[in-house]
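The chains shown are only part of the set, and none of them has been moved.
Residue numbering begins at 1 within each chain, and the chains themselves are lettered A, B, C and D in the order written.
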Amino acid sequence: MSTFEDLGFCKLDVDREQRTGFPEVVFGSGKTVEQIVQITSRLIEHHGRALVTRISPEKAEQVKALLPQTVYHEVPHLLSFGEPAHRFPGKVAVLCGGTSDIHVAEEAAVTAEWMGCEVERIYDVGVAGIDRLLSYRENIRRANVVIVVAGMEGALPSVVGGLVKRPVVAVPTSVGYGANMQGLTPLLSMMTSCATGVAVMNIDNGFGAGYYASTIQQLVKEASE
Amino acid sequence: MSTFEDLGFCKLDVDREQRTGFPEVVFGSGKTVEQIVQITSRLIEHHGRALVTRISPEKAEQVKALLPQTVYHEVPHLLSFGEPAHRFPGKVAVLCGGTSDIHVAEEAAVTAEWMGCEVERIYDVGVAGIDRLLSYRENIRRANVVIVVAGMEGALPSVVGGLVKRPVVAVPTSVGYGANMQGLTPLLSMMTSCATGVAVMNIDNGFGAGYYASTIQQLVKEASE
Amino acid sequence: MSTFEDLGFCKLDVDREQRTGFPEVVFGSGKTVEQIVQITSRLIEHHGRALVTRISPEKAEQVKALLPQTVYHEVPHLLSFGEPAHRFPGKVAVLCGGTSDIHVAEEAAVTAEWMGCEVERIYDVGVAGIDRLLSYRENIRRANVVIVVAGMEGALPSVVGGLVKRPVVAVPTSVGYGANMQGLTPLLSMMTSCATGVAVMNIDNGFGAGYYASTIQQLVKEASE
Amino acid sequence: MSTFEDLGFCKLDVDREQRTGFPEVVFGSGKTVEQIVQITSRLIEHHGRALVTRISPEKAEQVKALLPQTVYHEVPHLLSFGEPAHRFPGKVAVLCGGTSDIHVAEEAAVTAEWMGCEVERIYDVGVAGIDRLLSYRENIRRANVVIVVAGMEGALPSVVGGLVKRPVVAVPTSVGYGANMQGLTPLLSMMTSCATGVAVMNIDNGFGAGYYASTIQQLVKEASE
């Protein structure tokens, strides 16, 4: 039986780090500055670190006024506090198809870093210029986990999945228009990828991918010890 | 004003060759052997050649008994009569992602050949093994038109679109399961391709792609004269 | 192996003109003025011309302040620099169904012109007044490629496809309401057109159609030489 | 308050003719031969005529063995008994796009005839060969009501709607494949038609269209008296 702390408007899952290896992360979207500060403070007290996702620059500024040691990452809209408890061996590669996908890729990258991963960023390597991707072939193959972020038709994970022997975590984005269907098309496309070894996250869920890669890296770290 | 011939159950568009450059083609699916024979005979009389699409081996055999000079193409379920009126200069490349897509690719290839194209087939070059595709890079680049047939997530046209300067005709197939959505996912995926220069046909519509490539080749032929 | 130029936030595909016949085009939507200026400048240096799509009047004005020789096309939201490298023989016809579709049709027309095509515009010829369309029958038939832009139910390409022997490039638009489904209905409708010789672009993708027509015209030009 | 007759498995709406002008019609699909015979017999007793829709040849034969005066219409799978109570002035035109749509068109035509309409059939006039349709322009314009049956992309009603001043009843069919989406695409397409004066029936619902036209013709008859 795990325990939690009742903040009135939410039940803080303080037991989570022990249970799942990482402290609870705050989904900032839809929460007030007050709520974010209250939860974040409690998390810092419990774990010495905290991460808030999907927090706008305006809200972040207000939170930082009250919790000045937090760091705001502008591109991925993340607010972090504290350092990772440990560093994982090996690298996580984070790829994205186009420059418009970078904010999602950064959400993955910064999350993974905050959790203890070393990240190699390989951006703007969409399949329409396949040689850009292939020029990074060795870098990609050397990573322990490969996060692939792509909008439009979401073809990138299929190519990457065929290049590596490591798990690929694919993240569809809502970047595109018309038949992109707000990201539904690349989501379905990645699900039915012709490459094996590709698992898929929700649309624009860079955080989830960074977290997922970290659980794999955690496993690698434990195995190497 | 064009003219047509009333066969009772259908109005034969005998004027079509003059108007659109090619005689009417018979969509075999859902037609009886009798109807196919009647229409095909009239087309042969008018144009000296005919093409029937989506005709099952059983029906084809019955039609051949009555029209013995027709040729049945087993893989693409096409029945043809006669030779192309002319040969077009240059090549049409027909690519497909996997072996299960071959029947659609062949529908495109045989249609294009029947219309006068020289076809180069490059099959089973799905993006999950990107080097197979790239080893044909020069062949693909030399073609006047590139037809790309792919099921699953339909990523192949995006890669090919970035390799060539020629028009790419993409054909999604219903090959796959689950998130493939009977071909709807690759259809939408190809529509929102990150590559420019890709136009899309209906699901499994190899015939349409072969026809489309031929209209382009017809233009090339006229220009070269 | 192609080469590219790393601008930090993007990998500029400077090799693209050689590979695909045309320089890379900048998708303006979602890029900052700064990014647009930086990429456009580099493209101008490399190729002597550039095209930016989906750029708002406000951004365009700012870019023009820094790159005064660029030209802004208000209706299609295009920003162009430079003249086409060559003029293609023959015409591209651009048709649209209603006045609300004109901005997409213009995106196709201006793109094609910037690439070297001569364009004939035939607008507001929706099928509900079929005689308007038919009064242009000869003009349409004389074109090498026919771009057909239509919203609502997207019926226009089916009629046009039956009138001509040239490739038709259909562009569904999000013009309409309710059952138009933000353009998904005409997209699917054009895919399943009863006319042969129609290939389809993404919703509102006038640029893609203009580009596609230009690849065909490029082929015609080479053949005629 | 209307009355009904309880047959155990169904409540026969014998009051319906008085209330809505026509006797209840039996939807044959999913009913046993026994049930069809029982309902049909009661309808004949009450109204002197009856109509059964969507009844397979096998079932129809069994019903005819028991109710020998019924007539089976093979193409539209209708079984009818009796003559219309009256003949309506003027004509109903029934158009269809292709030969594969004829069974739905015939369902409309035979229903309308059974209800008292004079029907003019104009089949295989799909928009891809627009001159076939236009050669019937006058016939179509002379009809009181125009039923337009079309599969594929369902463009025909949009063209017809622009030719006539009479109400158009559009019927999408499931004829097609891929992007036709089992008729959903023409259904949505007809709903968002660029022509005014088009109302839409369910997919393959020829019966409904024939019935609808008859309610209009009934009104015309009463007005002319």
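Here is the rule we go by: a contact is a pair of C-beta atoms (placed from the backbone, for glycine too) under 8 Å apart; a residue touches a chain by one contact, two chains touch by 3 or more.
Predicted model, so just to flag it, every value in this text is computed and none were measured.
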Note to self: Beyond the 4 chains sitting in the coordinates, how many copies does the whole assembly comprise in total?
What the structure shows: 8
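By our rule, only the chains that are shown with their structure count from here on.
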Check: Measuring centre to centre with C-alpha atoms, which chain is farthest from chain D?
Finding: A
Note to self: Quick check: more C-beta contact pairs at B-C or at A-C?
What the structure shows: B-C
Next item on the list: Round to the nearest whole Å and give the separation of the Cα centres of chain C and chain D.
Entry: 43
Margin query: Distance between chain B and chain C based on Cα centroids, please, to the nearest Å.
Written below: 25
Note to self: Using Cα averages as centroids, what's the distance between chain A and chain C in whole Å?
What the structure shows: 36
Next item on the list: Pull out every residue in chain A that's touching 2 or more other chains.
Entry: 98, 129, 134, 177-179, 181
Next item on the list: Using the contact definition from the top, classify how the chains connect: line, ring, star, complete or other.
Entry: other
Note to self: Dump the list of chain pairs that touch, please.
What the structure shows: A-B, A-C, B-C, B-D, C-D
Notebook entry, point to check: Which part of chain B faces chain C closely enough to touch in the complex?
Noted result: 19-22, 25, 89-90, 144, 162-167, 169, 187, 191-192, 196-203, 207-208, 211-212, 215-216, 218-221, 223-224
Notebook entry, point to check: Of all residues in chain B, which touch chain A in the complex?
Noted result: 97-98, 126-130, 134, 152-155, 158-159, 161-163, 176-181, 185-186, 188-196
Item checked: Interfacial residue positions of chain A with respect to chain C in the complex -> 98-100, 102, 123-125, 129, 131-132, 134-135, 175, 177-179, 181
